[in-house]
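Only a single protein chain was left out; the remaining protein chains are all shown in position.
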Amino acid sequence: MKVKYFAWVRERVGKAEETIEPPASVRTVEDLIAWLSGRGETYAHAFETPKVIRAAIDHAHVRPDAAIAGAREIAFFPPMTGG
Amino acid sequence: MKVKYFAWVRERVGKAEETIEPPASVRTVEDLIAWLSGRGETYAHAFETPKVIRAAIDHAHVRPDAAIAGAREIAFFPPMTGG
Amino acid sequence: MSCPVTIRIQNADFDIAREIAALTASRTDIGAVVSFSGICRGDKQDAKIAALTLEHYPGMAEEEIGRHVDEAVARWPLHGVTVIHRVGRLTPGENIVLVLTASVHRQAAFQAAEFLMDYLKTSAPFWKKEESPIGTGWVEAHARDDQALERWTKS
Partner (left out) sequence: MSCPVTIRIQNADFDIAREIAALTASRTDIGAVVSFSGICRGDKQDAKIAALTLEHYPGMAEEEIGRHVDEAVARWPLHGVTVIHRVGRLTPGENIVLVLTASVHRQAAFQAAEFLMDYLKTSAPFWKKEESPIGTGWVEAHARDDQALERWTKS
């Protein structure tokens, strides 16, 4: 599955997107955040405060308990500040 | 004192403005409407439904019981439909 | 904080882009500009409208708009207000009225523009006469405009 990062999440992770293959035990968005946090210092820094991280699956906002099964693209980003 | 008429009040009265000298017994806007109504058929028609007539003294909206003493210019018109 | 105010009553059309540019030129303290333009419609319920003729009370119209702009400036942190109202004969598709409000934040700009429009509709001395294929007649005031106004009353 493809993962994208935006704004300071992107800056902290150090890349804009990547393809990942999490284990089957990673079922939800919050599971995925925990799994990504364990991939190294940059990820740990990006996801150090999970409650401020917003997520979207296939271009739609989702909550932390959303299932990731079947997702083509998951994005992580801070609260939005457009407009 | 100068009196001005607008919109259908002007059309019914048949003039846009005139100078009048009502007697001292005419003290308020509603007194003036009653007095004007007695000046002829065109006035009676213009003021036949006093409650829909709006008035302004010296460019400020006033209620029917407003005193007309000292007024330089009194205007009568229907409810406004600008904007 | 300066708040330039422009009020004009004119026969000619207005150019919204030029009015916004005049309001915001050489300033960097404006974060939000709201514009409202009222346009002459070509039909009303099922009746066709050929034209509107706008009459106003010269002198009072400018003063009445000015009083409400002053009130808007007192109620919201505005950085600029422009009100332009056209008079004379207007055909469908033509502009009738423009209200522009500029502020730091969007809520103030939106609220001030709505407040000014509600007042223009119900208390600025303008009257519309409609021409349609079946004759001409004065537009009647709407109860909904009086209701719209009530929400601005301080309790």
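The chains carry the letters A, B and C, assigned in the order they are written, with residues numbered from 1 in each.
Here is the rule we go by: contacts are C-beta pairs under 8 Å (C-beta built on N, C-alpha and C of every residue); 3 or more make two chains touch, one makes a residue touch a chain.
Because the structure is predicted, anything quoted here is derived from the model rather than measured.
Enquirer: Looking at the whole complex, which visible chains does the left-out chain touch?
Expert: A, C
Enquirer: Can you say which of C:S35, C:T53 or C:S132 touches the chain missing from this structure?
Expert: That would be C:S35, which touches the missing chain.
Enquirer: In the complete assembly, which of C:I20, C:L54, C:V87 or C:V139 touches the absent chain?
Expert: If we include the chain that is not displayed, C:I20 is the one touching it.
Enquirer: State which residues belonging to chain C touch the missing partner chain.
Expert: Residues in contact with the chain left out: 15-18, 20, 24, 27-43, 92-93, 104, 106-107, 109-110, 113-114, 117, 148.
Enquirer: If you put the missing chain back, which residues of chain A would it touch?
Expert: 4, 6-8, 56, 59-61, 75, 77-83
Assume only the chains that are shown with their structure count from here on.
Enquirer: Please compute the C-alpha centroid of chain A, do the same for chain C, then give the distance between them in whole Å.
Expert: Roughly 48 Å, centre to centre.
Enquirer: If you average the Cα atoms of chain A and of chain B to get two centres, how far apart are those centres in Å?
Expert: Result: the chain centres lie 72 Å from each other.
Enquirer: Just curious, how far off is chain C from chain B if you go by their C-alpha centres, in Å?
Expert: Using C-alpha averages as centres, the distance is 26 Å.
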